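Shown here: the complex without one of its protein chains, the others still in place.
As written, the chains take the letters A, B and C, and residue 1 is the first residue of each chain.
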Amino acid sequence: MLYIIEDAINGILMGSIYGLAALGLTLIFGVLKVINFAHGSLLMVSMYVAYWAVTLTGLHPYIALVLVVPVMFIFGYLLQDIVIKPIFKAEKNVREPITVIIVTTGVWYILDNLTLLIFGPQYRNLEANPLRGKMLELGEMLISVPKLWGFGAAVLTTLAIHLFLQRTATGRAIRATSLDREAASLMGINAYKIYNLAFGIGTAIAGVAAVALVPFYNVFPTVGVLFDIKCFIIVVLGGLGSIGGALLGGIIIGLIESVAPQFMAATWTEAIVYGLFLLVLFVKPSGIFGVKHDW
Amino acid sequence: MNILQKIAVPVVAFSMLAGTSAFAENVKIGNIEPMSGPSASLGQQGKAAREMAVEEINAAGGIKSLGGMKLELIYADSESKPEKGVAEAERLINTEKVHLLTGCWNSAVTYPTTAVAERYGIPFVVPVSVADKITEQGFKTVFRIAAKDSWWTRDQFAFLKDMQAEFNTPVKKLAFVYENGDWGTGFAAQWKKLAEEGGYEVVLDEPYPSTSTDLSPVVQKIKRAKPDVLLLTSNAADAILLTNTLAEYNVQLKAIIGSGGGHADPSFMKAVGKNAAQIFDIGEWETDVNKPGAKEANEKYKAKYGQNLSGEAVDAYLAIYVIADALERAGSLEPAKILEALRATDLSSGPGMIVGYDKVAFDETGQNKHAALVIVQVNDTGNGLERITVWPKNARRAGYTPVFPMAVK
Amino acid sequence: MTRNTLQRLLPLALLATVLCLPLAVRSATYLHIMILVYLYAYLTTSWNLVGGFAGVLPLGHAAFFGIGAYTSTILSLQYGISPWLGMLVGGVIAAAVGVLIGLPTFKMRGAYFALATIAFAEGFRVMVENIDKLGPFALNGPRGLQIPPLNFGLAEMMFSGKEPYYYIILIMLVAVLLLTSFISRSKLGYYLNAGGEEPEAAMALGINVARAKVIAMAMSSFLTALAGTFYAQLNLYIHPKSAFSLDLSFEIAFIALIGGRGSIVGPVLGALLLRPVSDFSRIYFGDTLPGMHLIIFGVILILVMTFQPRGLQEPLTRLYERLLDRLSGERRAA
Partner (left out) sequence: MILKVEGLTKEFGGLRAIDNLSMEIPAGGIMGLIGPNGAGKSTAFNCIAGVYAPTAGRIFFNGENIGGQKPWDLCKKGLARTFQIVKPFASKTVLYNVTVGSFATCERRSEAEAKALEVLKFLNLHDKKDMLSGNLTIADRKRLEIARALATEPKLLLLDEVMAGLRPSEVDEVVEMIRKIRDSGVTILLIEHIMRAIMALSDRVVVIQFGKKISEGEPAEVAADPNVIKAYLGDEYVAS
């Protein structure tokens, strides 16, 4: 019994980090109504930024946050402003412009392969890393310390984003735009600026996730792809556009990945995840928690 | 007809571009490797090793029986996808008019690609793609330098048996953990057979998706199954993840035996650091191999490409020398003559022979019957972590005693 | 020559040229590239029935492709059934699966539909990867299936040269183009377009939108599966990661959008542009700049979507019309 609890704890911690990675995706979807297929790549870029920041300065991995978050915010902001915005403008009348999805896929291809060109295919791991392999002993149970920090980051970031959207003027403007773009623009909100902001924030959150991952995870050019599909599944489980749902969806996936292999071969967990995903899509497309937008 | 001209112009232009090299007087060797995509790291090592061999051969005067003809390498990116490999083989043979092909590292790519070469009668030298079936298709044009997977697994078990005797430490319970692609599942099938024959108890038989982002659950399973020895087949990302996680959960084992691949990737040791210590891995070659020229070759390679030669890279390096040797004897670029020469290969010396075994000669299926494997242990004897050859015993690095069972960390 | 005759003659001339192409292009490489162009044009045209006419974004057509490839291959390997027959069986199975997938998913909107289809296709891949034997059928899990190149001949759909493959896929492409252009002018085509653009209005006009889409899905998945068989016979090897490849699903959608979604010529134009660009850029950069070809691919996607969101079909059609004007005008003057 104890070992199931141990697995469940690992699942919750790892899952919360998945949720953190997916949070930016769901935010971007909520506002722009577009699936950002480049999200995994943005996570990958963030991981490289974090990796190099720590490797070059020798600072504690979590201090990299100070650099990664603003850099990724600007990166996301400019990406939306320069690359994606023109498509939105061309497709003003389309409710869910498919062309934008295709463009984000183009961005994915470019970022992944540019990274391959620049940094090569090597797998990188932080060398000077005080967190590596740190485990918390809880009686018989072992809990990964960097994952625990990741869990904390996930919960705090989710809370912070929630409060930001609820309590600040900018947050309210973002919410208004997400609910009704035209009404928002009548109220004097510049929708495109909000899009840039949302994209920037979503990318910055991927930056937070990257900082949480880098102390115990490999950095390589295709690492984003591993998280991409996972993020899609999470946001649908939690409800596309739902902030709290991303975290919960992530935890569900983490739990399945962690607990299910104790009863079957690990390869089947993938099938279970897809099965659950489809079940939710059919039975409750608004997500397990039935919240379309909780903000 | 205007439209057609518009289409035809770029096609013709492309074909001219592609055709320019046809006039140069070189032996053209087409190489299909994963240059991008998930196995890019291995493809690029193979490319570097081939380049080094070709430079050496050309600098030494090329193929003398062909009037000093130079070797020329032409690369094609398979992205680890079979259909791309097939298309590239078609192109290399038909457009680039290559005389030989090598590749493709991923067995899933090599397998259908060799069929293309067979159809055109073009010699295909496979440095390393371990799936047994590659040389078991009845093809006449395929030659494999490295051992096949049934030999890898056979040697892993032979090693295990020898170690038990040498250190008087019995091993009863085995755990198999492997990536769920054709490579891992192929190995696991062999392991199961060997375990049964050897009277071992298999306490865990666990395939995992190589796209896993968290392997803690698998490690937990290993821990609870309490095996004596863990056998792994992993790609680089998952080998790193598994090794670190095993250390985190403090899993106590008598031995961990890798199967090359991710465990042999140069980034592996760098990425896992001391967690790699005492892991065994099987491979074709090690930097400490007791062969003339091996050390020099490695140093040259390291200076050039910034990492040690891996087993995979050495196979590619040797493959070029095997090809050069065959060309020298064939004295012709006729595919039939090259094939004949390859079949008659009996290479036991030369710069390429830095491998652990003494000879390259192919059996009727095209498998190098002398291919043998060495088992190394990753350890630090004062010079940082390195791969130290421990098996077979006659190849063991002088003065090194393997750690078996693994020390409690 | 009048504009009308010219308009009728040009496609015929094009067809004749395409038919004679293997006589001029002796290189198997270029034939292979052309075969892939036709294959992707065929796949995209089949996809277009749902993705273009019905206005949704399916990103999981690899599922049908894989079903087609596996069905015919298993039937021919284990039971000696000709791939031609296996092709139809695979098509029927794929159509049934398409209906099963379509019934629930067509109720979903944009993003959900796209994600659901991805999940279906990936789910299929995972299943095939994990299953060695499905009842009496050996799927062979991740190791895939190889077709030994032994019995060449039309009945076996296996040839030593490229030309027969070229003609088979060309015929398939022409047939599917005729079929879609017929459908686009039929009641079903009108209904699909209407349902795709404004589902509520379409329903009020007597259209059972979900049914029309499911019919389109059945046809589309049937046709896609046929291409799967062709692919298996062309490469003589299939495994889950290639036959159920997510990249394939995406590439089909890219070609459609680049060429022009919902138009008849769009998929052909898209394939004619994207396939050679990706092949040639891989050939020329694969060696020195690994990954460069995918960067180029990405840049093209972004540029076309930015400047021609309706696809290249629009400006190219205009160009073609002008060409017709010019040609007929000159003739008349002479």
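Definition applied: contacts are C-beta pairs under 8 Å (C-beta built on N, C-alpha and C of every residue); 3 or more make two chains touch, one makes a residue touch a chain.
Model, not experiment: these values are computed from the prediction.
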- Note on the structure: Absent chain's touching partners (shown only) are C
- Task: Have a look at C:A155, C:A201 or C:L303 and name the one touching the chain we're not showing.
- Result: C:A201
- Message: Given that one chain is not shown, which residue among C:T29, C:N48, C:N140 or C:N193 touches it?
- Response: C:N193
- Message: Suppose we count only contacts with the excluded chain; which residues of subunit C make the list?
- Response: 185-187, 190-191, 193-194, 197-198, 200-209
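FYI, only the chains that are shown with their structure count from here on.
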- Query: Which chain's centre, taken as the mean of its Cα atoms, is farthest from the centre of subunit C?
  - Reply: B
- Query: When the centre of a chain is set as the mean of its C-alpha atoms, what distance in Å lies between subunit B and subunit C?
  - Reply: 36
- CA centroids of subunit A and subunit C: separation to the nearest Å works out as 33
- Item | Sequence positions of subunit A contacting 2 or more other chains | 113, 116, 121, 221, 265, 267, 270
- Multi-chain touching residues of subunit B, meaning two or more other chains, are 36, 40, 43-44, 180, 209
- Query: Residues of subunit C touching subunit A in their complex?
  - Reply: 57, 104-105, 107-112, 114-116, 118-120, 122-123, 126-127, 129-130, 250, 253-254, 257, 261, 289-292, 294-295, 297-302, 305-306, 309
- Touch list for subunit B against partner subunit A, complex: 36-38, 40-41, 43-44, 180, 205-209, 211-214, 216-218, 220-221, 224, 236-237, 240-241, 244, 247-250, 265-268, 270-273, 275
- Show which residues of subunit B lie in contact with subunit C when the two form their complex. 1-4, 7, 10-11, 14-15, 17-18, 35-36, 40, 43-44, 47, 74-77, 79, 81-84, 86-88, 90-91, 93-95, 108, 111-112, 115, 118-119, 133, 137, 180-182, 184-186, 209
